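Worksheet: the structure to be examined is printed underneath.
One chain of protein is taken out of this complex; the other chains stay put.
Right, chain A next:
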Amino acid sequence: MSGTAAGVDARLPIRSDLDLVWVRQHVRQAAAAVGFGLVEQTKLVTAASELARNTLVYGGGGEVATERVQDGRGTHGLRLTFTDRGPGIPDLEQALSDGYTSGDGLGLGLGGARRLVHEFAIDSAPGSGTTVTVTSWADRPPRPREELR
């Protein structure tokens, strides 16, 4: 495991339920360090929790990289990249729709996580694993509804 508990730029393994706890705590600390308010912290941590669990349950384990980013206007943000080498997602549109699950969850994880962050990107194909990248910015209102597909 590289990085430190309080570090912003780090790479954490996701291999067990205990790792999920660690990921949540790390993301909360990193978000606080970047300057997120309590609501944005909670939203990002919840999104991270959903995506990390997907990585564990559907991707068969993987890792998350956290990185501090800055936009052109000097706003700080936090980018999380979840990577697994699992079976991949055959139908992204379906996977992102609320209520759809290939397991026994509520089917809100992926779509819910997308609504909880400012930027969301997913890259997946059957057999080649899945990479989900999310970014949230401190001091920026939630993205407008029409951006949602």
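Simple rule for what comes next: contacts are C-beta pairs under 8 Å (C-beta built on N, C-alpha and C of every residue); 3 or more make two chains touch, one makes a residue touch a chain; residues count from 1.
By definition in this document, contacts and distances are computed from a predicted model.
Colleague: The chain that is not shown, which UniProt protein name from "Branched-chain amino acid ABC transporter permease", "STAS domain-containing protein", "Heme lyase CcmF/NrfE family subunit" or "Na(+)/H(+) antiporter subunit D" does it carry?
Modeller: "STAS domain-containing protein"
Colleague: From the list A:Ala33, A:Val69 or A:Leu108, pick the residue that touches the absent chain.
Modeller: A:Leu108
Colleague: Tell me where the left-out chain touches chain A, residue by residue.
Modeller: 17, 21, 24, 28, 38-39, 41-43, 45-46, 49-50, 53, 98, 105-106, 108-109, 111-113, 115-116, 142
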